[in-house]
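All protein chains but one are shown at their positions in the complex.
So, chain A:
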Amino acid sequence: MSDTRPGDPELTTYRDVQLSPDFSELRRRFRRFVFPMTGLFLVWYFVYVLLADYAPKFMAHKVAGNITVGLLFGLGQFVSTFAITLLYVRWADKKFDPDAKHLRDQIEGETK
């Protein structure tokens, strides 16, 4: 692949794009969303695993009928996974994609 493209004359190589403020901003926003979110769900998941492993009495506690704390925690993992998926897809579609597309068009030349 050639490093020179039509389009924005100032952005002639991937290196130029990488060093441009627009791209830095895009990368910063991406990382600021996905890294904390990853940390969050991993911590929540391991809290659950450790509770199941080392606090089985607590997890066996019945909340209503035969529904235990552990079952609710487990179902909570499903809820949080669905919620993070919804949040991320909405964020990426609305906030991230337009800016990424803007940069992509600059790089590839707005010919298509």
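Keep this in mind: a contact is a pair of C-beta atoms (placed from the backbone, for glycine too) under 8 Å apart; a residue touches a chain by one contact, two chains touch by 3 or more; residues count from 1.
Please note the rule applied: contacts and distances are computed from a predicted model.
Undergrad: Of the options "Cation acetate symporter", "Nitrate ABC transporter ATPases C and D", "RsbT co-antagonist protein RsbR" or "Decaprenylphospho-beta-D-erythro-pentofuranosid-2-ulose 2-reductase", which is the UniProt protein name for the chain that has been left out of view?
TA: Per the UniProt record, the undisplayed chain of the complex is "Cation acetate symporter".
Undergrad: Hey, which chain A residues sit against the chain that's not shown?
TA: 1, 3, 13-15, 17-19, 23, 26-27, 30, 34, 37-38, 41-42, 45-46, 48-50, 52-54, 56-57, 59-60, 64-68, 70-71, 74, 77-78, 81-82, 84-85, 88-89, 92-93, 97, 100-101, 103-104, 107-108
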